[in-house]
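Yeah, one chain of the complex is gone here, protein chain that is, but the others are all in their spots.
Labels run A and B following the written order; every chain starts at residue 1.
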Amino acid sequence: MCAQASDARGAVPLIFELGQTGRANRYLDSGKPLDTFLPRSVLREDLPLPDNSELDVMRHYTKLSHRTFGIDLGFYPLGSCTMKYNPRVNDAIAARRHFAELHPYTPDELAQGALQVMYELERSLSSLFGMAAFSLNPSAGAHAELGALLIAKKYFKERGELQRDKVIVPDTAHGTNPASAAMCGFKVISLPSNARGRVSVDEIRKVLGPDTAVCMMTNPNTLGLFEESIAEIAAAVHENGGLMYYDGANANAIMGYTRPGDMGFDLMHLNTHKTFTIPHGGGGAGHGPLGVAAHLVDYLPTPIVTAAPHPNGDANGAPSDRLTFRLDFQRPKSIGPMRSFWSNFAHAVRALAYLYANGEPGLKRVSQLAVLNANYLRVKIADFLQTPYPEICRHEFVASAQTLKRENGVRALDLAKALLDHGYMAPTIYFPLLVPECLMIEPTETETKETLDGFVETLRGIVDEAKRNPQALFDAPKNTVVGRVDETRAARQPDLRWRP
Amino acid sequence: MAQPEDLLFSKEHEWVKLDGDSATIGITDYAQNALGDIVYVELPKAGSSIKQFSSVGVIESVKAVSNLFTPLSGEIVEVNAALENDPAAVNREPYGAGWLLKIRVSDPSEAQALLPPAEYEKIAAD
Partner (left out) sequence: MYAPHTERDVAQMLDAIGVGSLDDLLRVPDAIALKTKLEVVPALAELSIQRRFDRFAEKNTGVEYRSFLGGGAYRHYAPPAIAALAMRGEFLTAYTPYQAEVSQGYLQAIYEWQTYICLLTGMEIANASVYDGATALAEGAIMALGATGRRKVLVSRAIHPNYRAVLRTYCDGLDVAIDEIPITNAGTTDLDWFANAGLEQYAAIALQSPNFLGNVDTLTPDALARVTHGGIVPIAVVAEALSLAALAPPAAWGAQIVAGEAQSFGVPAAYGGPYAGFIASTQEHLRRIPGRLVGKTLDNGGRTAYVLTLQAREQHIRRERATSNICTNQAHCALIATIYLALMGATGLRDAAALNLARSRELASAVANVDGVRLKYEAPFFNEFVVDFGRPAAGVLAALQERGILGGIDLGRFYPELGSCALMTATELTTTADINALAAALQEVLYVRAGV
């Protein structure tokens, strides 16, 4: 082994390997010994954490940030994830003291601004997506899915339709759909897509029955294709007494053109950390508003923000300035709360700030340009990679490296790793499962034409290289701080923590 | 790879070796190859009863999971405890050290529903 210190591609020591006891920062006055306050029997014997100087901590995590790729560094065409620019004004507003320091048990009358933020967001989302109401309770998309299925379960139970225990999920669905269904005791029926990458009405009729509870779909689907038969599908499900659920992961493609409510969906979630620019933060926190049609409003998770006319409201202000708000916990039909407190509120602030930055015309423009960017990339990439569904797509599309694999042994994974060497995030690969050697690409609307052109030329170069010298791709990435990682070793000999 | 001649096979890519009323069960070379590097094998407890073609365990590779279906009904006599620390044995020696279960067969006639090596090879070759 070469000396790690001289290898820029090597490990950074762990924070635990840097620290020295006694090298503490003085953030607080030293208190008395703990056993002044509590009997020894309830106290811990030792606290084996390192003390680090603030400078060492700054350098350590700054170094780690340099080893992390975010949207701020480069193009992030990650399908199904909507990695658009995260405007900094949103974070600045969320960090204001009057939002960041507000305690969740603050009496409603002293938290009217927070409640108004939640109310305006909720009303805007309901209109934008054609739902009767939203709950801002769920913490992320999968969490909202769970909430929606709990609503369905309770709804059918109260109607005496306990036999409805099947959830229909197309084969293009996100993995969270079946996992959420299982957490409510529903059995999953997987529905194949047709040759055009859609769910057909005939196919769905075959599986519908008196045991159908919910049909979970996303539109456009994960191939980026619009399900044109969605109204017929919804009608068929409704005729059978089932409910329609809209997975809102792909909502960036439809704003201003159609709404899940208009398509016939009864339940839906949004990933505001996708569509409404809340930063992903390395995997969370998210925010998953859960919307329902009128007949399901009573079942929404608690609490709900309700409004009443304000006796001293601002007559010259916005409509919501004339209202007074409260958190309503007394909702007997509700499935109950889904999280410790009311909402990922700081994210509600960000999402509302983003809605203000757009308004109705802006949101429509967002979807237009997201779809424009995706189609532009699609036709450019079709020059040198297969695109199995050569038609107008929505906000994302899939390409396939199947020919490359057959002829040159180069897989989608190899293309992805090569892109990393060129300063791009890789597209989503091997999803959806029905396209072999799949690359799923979602550019989002915040990228310029120049960025897209640059990406196309880089990818073209990589595909050329794959044909000339496949080994170069098998060796990629080479410019990153580590090369390909041994995942088998990680899983066979799990090392999940440092030990003293 | 040719299949060992003294084994019977299921369409779900399990093999079984019969020895009187006891049977040893594993997954085929084709199956281990399709799964890739196996990282964990979840097996039922010794003493439990299992029913032919039902799911009795799970085999995990880095990025896939696969159900283990038993080719025969019976009572589990022994599970391969060595796999806990060395799941790679299933990749290395699917017909040897990588065996999964030993059972006491409850209905030997069920073996008629299994495939001889030559027929299984046709399925695996598809």
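Please note the rule applied: a contact is a pair of C-beta atoms (placed from the backbone, for glycine too) under 8 Å apart; a residue touches a chain by one contact, two chains touch by 3 or more.
Computed from a prediction, not measured in an experiment: that's the story for all the values here.
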{"item": "Per the touch definition above, residue among A:133, A:217, A:292 or A:426 touching the missing chain", "value": "A:426"}
{"item": "Hidden partner chain, touching residue among A:226, A:245, A:389 or A:455", "value": "A:226"}
{"item": "Sole contact to the chain not displayed, among A:178, A:197, A:242 or A:289", "value": "A:178"}
{"item": "Candidates A:250, A:343, A:386 or A:400 - the one touching the absent chain", "value": "A:343"}
{"item": "Touching residues on chain B - with respect to the absent chain", "value": "39-40, 42, 58, 60-65"}
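Following the convention adopted for this analysis, only the chains that are shown with their structure count from here on.
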{"item": "Rounded Å distance between chain A and chain B, as computed from the means of their C-alpha atoms", "value": "39"}
{"item": "Chain A-facing residues of chain B, complex", "value": "37, 39-40, 60, 62-63, 87-88"}
{"item": "Touching residues (chain side chain A, partner chain B) in the complex", "value": "487-488, 491-492"}
